[in-house]
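Excluded from the complex is one protein chain; the other protein chains are retained at their positions.
Let's turn to chain A:
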Amino acid sequence: MSAKTADRIATAVIVAVSGLIVILLAGLLGYILFRGLPNISFHFLTSGPQTIKAGGGIGPQLFNSLFLLVLTLIITIPVGLGAGIYMSQYAKPGRVTDSIRLIVEVLSSFPSIVVGLFGLLVIVNIFGLGFSLFSGALALTVFNLPLMVRITEQAMNGVAREQKEASLALGLSRWKTITSVMLPIAMPAIVTGTILAAGRVFGEAAALLFTAGMSSPRLDFTNWNPLSPFSPLNPFRPAETLAVHIWKINSEGLAPDATQIAAGASAVLIIMVLIFNFSARWFGRYLHRKFTATK
(Lines give C-alpha, C1' and ligand atoms only; values in the text may rest on other atoms or scores of the structure.)
Protein backbone atom coordinates (compact mmCIF):
# COMPACT_ATOMS: atom_id res chain seq x y z
CA MET A 1 0.00 0.00 0.00
CA SER A 2 1.45 3.33 -0.95
CA ALA A 3 1.79 6.14 1.53
CA LYS A 4 -0.80 8.18 -0.32
CA THR A 5 -3.43 5.47 -0.08
CA ALA A 6 -2.71 5.02 3.61
CA ASP A 7 -3.09 8.75 4.08
CA ARG A 8 -6.44 8.73 2.31
CA ILE A 9 -7.75 5.75 4.29
CA ALA A 10 -6.62 7.22 7.61
CA THR A 11 -8.16 10.59 6.82
CA ALA A 12 -11.41 8.91 5.86
CA VAL A 13 -11.42 6.91 9.12
CA ILE A 14 -10.77 9.99 11.26
CA VAL A 15 -13.44 12.01 9.48
CA ALA A 16 -15.88 9.12 9.82
CA VAL A 17 -15.21 8.75 13.56
CA SER A 18 -15.66 12.49 14.09
CA GLY A 19 -18.87 12.40 12.11
CA LEU A 20 -20.02 9.45 14.18
CA ILE A 21 -19.45 11.41 17.41
CA VAL A 22 -21.53 14.31 16.09
CA ILE A 23 -24.29 11.96 14.93
CA LEU A 24 -24.30 10.09 18.25
CA LEU A 25 -24.64 13.29 20.25
CA ALA A 26 -27.32 14.65 17.93
CA GLY A 27 -29.12 11.31 18.31
CA LEU A 28 -28.74 11.44 22.08
CA LEU A 29 -30.15 14.96 22.35
CA GLY A 30 -32.83 14.20 19.80
CA TYR A 31 -33.86 11.05 21.64
CA ILE A 32 -34.11 12.80 25.02
CA LEU A 33 -36.11 15.69 23.58
CA PHE A 34 -38.25 13.46 21.37
CA ARG A 35 -39.10 11.15 24.27
CA GLY A 36 -39.48 13.93 26.82
CA LEU A 37 -41.11 16.87 25.11
CA PRO A 38 -44.56 15.24 24.62
CA ASN A 39 -44.74 14.76 28.39
CA ILE A 40 -43.96 18.35 29.24
CA SER A 41 -46.96 20.53 29.91
CA PHE A 42 -47.78 23.39 32.22
CA HIS A 43 -49.35 20.91 34.63
CA PHE A 44 -46.22 18.72 34.57
CA LEU A 45 -43.94 21.66 35.36
CA THR A 46 -46.02 23.02 38.21
CA SER A 47 -47.75 20.17 40.02
CA GLY A 48 -46.28 17.94 42.71
CA PRO A 49 -45.14 14.33 42.21
CA GLN A 50 -47.40 11.32 42.79
CA THR A 51 -46.08 8.19 44.48
CA ILE A 52 -48.36 5.47 43.12
CA LYS A 53 -50.80 7.26 40.82
CA ALA A 54 -50.12 8.49 37.30
CA GLY A 55 -50.08 12.18 36.42
CA GLY A 56 -47.42 13.43 38.80
CA GLY A 57 -45.38 16.53 38.01
CA ILE A 58 -42.00 17.93 38.88
CA GLY A 59 -42.94 21.42 40.15
CA PRO A 60 -41.29 21.31 43.59
CA GLN A 61 -38.21 19.52 42.23
CA LEU A 62 -37.66 22.15 39.58
CA PHE A 63 -38.05 24.90 42.15
CA ASN A 64 -35.67 23.11 44.55
CA SER A 65 -33.01 22.74 41.86
CA LEU A 66 -33.11 26.44 41.02
CA PHE A 67 -33.19 27.52 44.67
CA LEU A 68 -30.29 25.20 45.51
CA LEU A 69 -28.30 26.57 42.59
CA VAL A 70 -28.81 30.13 43.84
CA LEU A 71 -27.79 29.17 47.40
CA THR A 72 -24.70 27.35 46.12
CA LEU A 73 -23.62 30.28 43.96
CA ILE A 74 -24.08 32.72 46.85
CA ILE A 75 -21.57 30.68 48.85
CA THR A 76 -19.24 29.62 46.03
CA ILE A 77 -18.72 32.88 44.15
CA PRO A 78 -17.13 34.98 46.93
CA VAL A 79 -14.98 32.14 48.26
CA GLY A 80 -13.99 30.94 44.80
CA LEU A 81 -13.14 34.46 43.63
CA GLY A 82 -11.07 35.10 46.77
CA ALA A 83 -9.14 31.87 46.50
CA GLY A 84 -8.63 32.30 42.75
CA ILE A 85 -7.33 35.85 43.23
CA TYR A 86 -4.99 34.60 45.93
CA MET A 87 -3.64 31.88 43.66
CA SER A 88 -3.04 34.21 40.73
CA GLN A 89 -1.93 37.42 42.48
CA TYR A 90 -0.75 36.85 46.02
CA ALA A 91 0.71 33.36 46.05
CA LYS A 92 4.48 33.41 45.83
CA PRO A 93 6.00 30.66 43.73
CA GLY A 94 7.25 27.97 46.04
CA ARG A 95 6.47 24.83 47.93
CA VAL A 96 3.33 26.13 49.68
CA THR A 97 1.73 27.38 46.48
CA ASP A 98 2.56 24.14 44.73
CA SER A 99 0.86 22.13 47.44
CA ILE A 100 -2.22 24.39 47.39
CA ARG A 101 -2.39 23.88 43.65
CA LEU A 102 -2.16 20.14 44.20
CA ILE A 103 -4.98 20.39 46.74
CA VAL A 104 -7.22 22.20 44.27
CA GLU A 105 -6.45 19.54 41.69
CA VAL A 106 -7.22 16.69 44.08
CA LEU A 107 -10.39 18.35 45.31
CA SER A 108 -11.64 18.80 41.76
CA SER A 109 -11.23 15.12 41.01
CA PHE A 110 -12.87 13.82 44.18
CA PRO A 111 -15.79 11.52 43.35
CA SER A 112 -19.00 13.39 44.02
CA ILE A 113 -20.36 10.48 46.03
CA VAL A 114 -17.46 10.85 48.50
CA VAL A 115 -18.27 14.55 48.82
CA GLY A 116 -21.86 13.51 49.51
CA LEU A 117 -20.75 11.08 52.24
CA PHE A 118 -18.60 13.78 53.81
CA GLY A 119 -21.63 16.08 53.74
CA LEU A 120 -23.77 13.41 55.38
CA LEU A 121 -21.29 12.93 58.20
CA VAL A 122 -20.10 16.49 58.86
CA ILE A 123 -22.77 18.89 57.62
CA VAL A 124 -25.89 16.81 58.22
CA ASN A 125 -24.91 15.00 61.43
CA ILE A 126 -22.10 16.88 63.21
CA PHE A 127 -23.25 20.41 62.33
CA GLY A 128 -26.82 19.21 62.87
CA LEU A 129 -28.25 20.85 59.77
CA GLY A 130 -30.15 17.71 58.83
CA PHE A 131 -31.23 16.85 55.29
CA SER A 132 -31.75 20.35 54.03
CA LEU A 133 -31.23 22.67 51.10
CA PHE A 134 -28.48 24.39 53.04
CA SER A 135 -26.57 21.13 53.60
CA GLY A 136 -26.94 20.40 49.92
CA ALA A 137 -25.63 23.84 49.02
CA LEU A 138 -22.58 23.35 51.24
CA ALA A 139 -21.85 19.94 49.69
CA LEU A 140 -22.20 21.39 46.20
CA THR A 141 -19.87 24.21 47.24
CA VAL A 142 -17.16 21.66 48.04
CA PHE A 143 -17.80 20.13 44.65
CA ASN A 144 -17.88 23.42 42.75
CA LEU A 145 -15.19 25.44 44.54
CA PRO A 146 -12.11 24.01 42.78
CA LEU A 147 -13.69 24.70 39.42
CA MET A 148 -14.46 28.28 40.44
CA VAL A 149 -10.91 28.78 41.72
CA ARG A 150 -9.43 27.53 38.46
CA ILE A 151 -11.75 29.73 36.37
CA THR A 152 -10.86 32.84 38.38
CA GLU A 153 -7.16 32.08 38.38
CA GLN A 154 -7.04 31.61 34.63
CA ALA A 155 -9.12 34.71 33.98
CA MET A 156 -6.91 36.85 36.25
CA ASN A 157 -3.74 35.48 34.65
CA GLY A 158 -5.16 36.43 31.28
CA VAL A 159 -5.20 40.15 32.15
CA ALA A 160 -2.46 42.06 30.32
CA ARG A 161 0.52 42.84 32.54
CA GLU A 162 0.79 46.41 31.26
CA GLN A 163 -2.66 47.20 32.55
CA LYS A 164 -1.82 45.94 36.01
CA GLU A 165 1.49 47.76 36.06
CA ALA A 166 -0.06 51.02 34.86
CA SER A 167 -2.50 50.89 37.75
CA LEU A 168 0.22 50.13 40.27
CA ALA A 169 2.35 52.94 38.85
CA LEU A 170 -0.48 55.38 39.50
CA GLY A 171 -0.11 54.53 43.17
CA LEU A 172 -3.10 52.26 43.64
CA SER A 173 -2.74 49.50 46.17
CA ARG A 174 -2.58 45.93 44.94
CA TRP A 175 -6.06 45.13 46.20
CA LYS A 176 -7.52 48.24 44.57
CA THR A 177 -5.76 47.29 41.34
CA ILE A 178 -7.26 43.83 41.52
CA THR A 179 -10.82 44.91 42.25
CA SER A 180 -11.05 48.02 40.07
CA VAL A 181 -8.75 47.27 37.14
CA MET A 182 -8.13 43.57 36.77
CA LEU A 183 -11.46 42.10 37.86
CA PRO A 184 -13.54 44.04 35.30
CA ILE A 185 -11.20 42.88 32.54
CA ALA A 186 -11.34 39.30 33.74
CA MET A 187 -15.11 39.45 34.25
CA PRO A 188 -16.31 38.02 30.89
CA ALA A 189 -14.20 34.90 31.32
CA ILE A 190 -15.27 34.51 34.95
CA VAL A 191 -18.96 34.92 34.14
CA THR A 192 -18.82 32.41 31.28
CA GLY A 193 -17.01 29.90 33.47
CA THR A 194 -19.40 30.42 36.37
CA ILE A 195 -22.47 29.84 34.24
CA LEU A 196 -20.97 26.65 32.79
CA ALA A 197 -20.12 25.50 36.32
CA ALA A 198 -23.69 26.32 37.33
CA GLY A 199 -24.93 23.99 34.62
CA ARG A 200 -22.84 21.22 36.14
CA VAL A 201 -24.19 21.94 39.61
CA PHE A 202 -27.72 21.89 38.25
CA GLY A 203 -27.36 18.31 37.05
CA GLU A 204 -25.44 16.96 40.02
CA ALA A 205 -27.19 14.28 42.01
CA ALA A 206 -24.74 11.94 43.76
CA ALA A 207 -23.53 14.59 46.21
CA LEU A 208 -27.11 15.51 47.05
CA LEU A 209 -28.59 12.08 47.82
CA PHE A 210 -27.34 12.17 51.38
CA THR A 211 -27.29 15.93 51.97
CA ALA A 212 -30.36 17.59 50.50
CA GLY A 213 -32.34 14.40 50.94
CA MET A 214 -34.53 12.31 48.70
CA SER A 215 -37.90 13.71 49.69
CA SER A 216 -39.65 17.01 49.65
CA PRO A 217 -42.26 18.12 52.15
CA ARG A 218 -45.63 19.27 50.83
CA LEU A 219 -44.78 22.78 49.79
CA ASP A 220 -47.26 25.58 50.08
CA PHE A 221 -46.36 28.08 47.38
CA THR A 222 -48.54 30.77 48.94
CA ASN A 223 -46.51 30.72 52.16
CA TRP A 224 -43.61 33.13 51.78
CA ASN A 225 -42.38 33.05 55.37
CA PRO A 226 -38.83 31.64 55.11
CA LEU A 227 -39.02 30.19 58.62
CA SER A 228 -42.09 28.00 58.09
CA PRO A 229 -41.24 24.35 57.38
CA PHE A 230 -43.71 24.26 54.48
CA SER A 231 -42.54 27.44 52.83
CA PRO A 232 -40.61 26.89 49.61
CA LEU A 233 -38.19 29.63 50.68
CA ASN A 234 -37.05 27.90 53.87
CA PRO A 235 -33.44 26.81 53.29
CA PHE A 236 -33.53 24.35 56.19
CA ARG A 237 -36.12 21.95 54.76
CA PRO A 238 -35.32 18.71 52.95
CA ALA A 239 -35.41 19.12 49.21
CA GLU A 240 -35.28 16.65 46.38
CA THR A 241 -33.83 18.19 43.24
CA LEU A 242 -34.73 17.39 39.66
CA ALA A 243 -31.62 15.24 39.06
CA VAL A 244 -32.19 13.26 42.25
CA HIS A 245 -35.83 12.83 41.28
CA ILE A 246 -34.85 11.33 37.90
CA TRP A 247 -32.55 8.87 39.64
CA LYS A 248 -35.18 7.96 42.22
CA ILE A 249 -38.02 7.26 39.81
CA ASN A 250 -35.71 5.25 37.59
CA SER A 251 -34.50 3.04 40.40
CA GLU A 252 -37.55 2.82 42.65
CA GLY A 253 -40.41 4.58 40.92
CA LEU A 254 -43.82 3.03 41.61
CA ALA A 255 -46.02 5.32 39.55
CA PRO A 256 -47.32 3.65 36.37
CA ASP A 257 -46.06 6.50 34.24
CA ALA A 258 -42.57 6.55 35.85
CA THR A 259 -40.77 6.21 32.51
CA GLN A 260 -42.69 9.10 30.99
CA ILE A 261 -41.96 11.27 34.03
CA ALA A 262 -38.28 10.34 33.87
CA ALA A 263 -38.24 11.17 30.15
CA GLY A 264 -39.98 14.49 30.71
CA ALA A 265 -37.76 15.42 33.64
CA SER A 266 -34.61 14.48 31.66
CA ALA A 267 -35.78 16.68 28.81
CA VAL A 268 -36.36 19.58 31.23
CA LEU A 269 -32.89 19.04 32.72
CA ILE A 270 -31.27 18.97 29.28
CA ILE A 271 -33.13 22.10 28.19
CA MET A 272 -31.97 23.90 31.33
CA VAL A 273 -28.37 22.81 30.70
CA LEU A 274 -28.62 23.98 27.07
CA ILE A 275 -29.95 27.33 28.28
CA PHE A 276 -26.99 27.62 30.66
CA ASN A 277 -24.59 26.78 27.85
CA PHE A 278 -25.95 29.25 25.34
CA SER A 279 -26.46 32.03 27.86
CA ALA A 280 -22.87 31.57 29.04
CA ARG A 281 -21.56 32.08 25.52
CA TRP A 282 -23.87 34.95 24.75
CA PHE A 283 -23.40 36.74 28.08
CA GLY A 284 -19.62 36.33 27.94
CA ARG A 285 -19.54 37.90 24.46
CA TYR A 286 -21.88 40.68 25.58
CA LEU A 287 -19.74 41.56 28.61
CA HIS A 288 -16.60 41.41 26.50
CA ARG A 289 -18.11 43.94 24.07
CA LYS A 290 -19.28 46.13 26.89
CA PHE A 291 -15.99 46.21 28.82
CA THR A 292 -13.45 46.32 26.03
CA ALA A 293 -15.02 48.53 23.36
CA THR A 294 -14.48 45.91 20.66
CA LYS A 295 -17.23 45.62 18.08
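Observations on the model:
Operating definition for what follows: a residue touches a chain if its C-beta (ideal position, glycine included) is under 8 Å from a C-beta of that chain, and two chains touch if they have at least 3 such contacts; residues count from 1.
Definition applied: contacts and distances are computed from a predicted model.
A chain of the complex is left out here; the name its UniProt entry carries, from "Phosphate transport system permease protein", "Spore germination protein KB", "Peptide ABC transporter substrate-binding protein" or "Aminotransferase", is "Phosphate transport system permease protein". Only one of A:M187, A:L233, A:V273 or A:L287 touches the chain withheld from this view, namely A:V273.
Among A:V122, A:M187 or A:L233, the one in contact with the hidden chain is A:V122. Hidden from this view is one chain, which touches chain A at 3-4, 6-7, 10-11, 13-15, 17-18, 20-22, 24-26, 28-29, 31-32, 35, 78-83, 85-87, 89-90, 92-94, 100, 102-107, 109-115, 117-118, 120-122, 125, 142, 145-146, 149, 161, 165, 168, 171-176, 178-179, 196, 199-200, 202-206, 209-210, 214, 243-244, 246-247, 250-251, 259, 262-263, 266, 269-270, 273-274, 276-277.
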